[in-house]
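A single protein chain has been removed from this complex, and every other one stays in its place.
The block that comes next holds chain A.
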Amino acid sequence: MMEKMIFGRYVPADSIIHKMDPRSKLMIIFLFVCIIFLANNWVTYALIGIYTFLMLGMSRIPVRFLYGGLKPVLWLVLFTLVLQLFFTKEGAILFEWGPVKIYEGGVRMGIFISLRFFFLILMTSLLTLTTTPIEITDGLETLLHPLKKIRFPVHEMALMMSISLRFIPTLMQETDKIMKAQIARGVEFASGPFKERIKAVIPLLIPLFVSSFKRAEELAIAMEARGYRGGEGRTKYRQLSWRMADSLQLVVLVVLTILLFLLRS
């Protein structure tokens, strides 16, 4: 289940977005998150909408995967919509029923803010759907490289991330094994009252912790034996390649930003 949550996110496909450099994707998402707050009328929201759907179209990700990313936050979007509907008191009254008054401004704000949410979620899931976790790690490592000057351990963070990614499936398998072993000893994981089920997790977690520490120690020894001594003087095998398409995508986003500035009211 967890594995689906973390790895099932990436959907391999042969698209322009998939082939983009993770650095440019990260930059685009970051910029997008900022400029979405520039939109404040129908024209600007329409522009952002068109941009989002164009990006989605180019990624060739089937709609059901996008829906999967949206589902958990859908209630949040609805909640803000309702909140805005009832509590914004601007413009003409559209509907009145006893103490409940719905204003034109409330409907507008409600729709705008839910749209903002909607586009943000779509764009950020686009990143995780088209980029493998290790690519994101590499992208972050190079983008954050300047932070080394203020002694931020960029290389170590990236290595930690990639080792965690590498060990997630291994620990999943191990959890599964321990679970089966404990079930064979009579532990019930799936049934019983909530309190009992929480208690049942303990005989699962403790062996998992113990073996993880053992793994960590052995891994550290193996890494040292293979000549690992920190980030200094290290070369990189994985290489990111910045293409024309990456620059173009950034240009498009900058143009969008300028348009938003011009058209917002």
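By our rule, contacts are C-beta pairs under 8 Å (C-beta built on N, C-alpha and C of every residue); 3 or more make two chains touch, one makes a residue touch a chain; residues count from 1.
Simple rule for what comes next: contacts and distances are computed from a predicted model.
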The complex's invisible chain, by UniProt name, from "ATP synthase subunit b", "Energy-coupling factor transporter ATP-binding protein EcfA1", "N-methylhydantoinase B" or "Nitrous oxidase accessory protein": "Energy-coupling factor transporter ATP-binding protein EcfA1"
Touch with the omitted chain, as defined above, among A:P72, A:G98, A:P193 or A:G227: A:G227
Residue touching the undisplayed chain, where the options are A:T80, A:T124, A:T142 or A:S162: A:S162
Touching residues (missing chain, whole complex) on chain A: 134, 162-163, 165-166, 169-170, 173, 214-215, 218-219, 221-229, 233-239
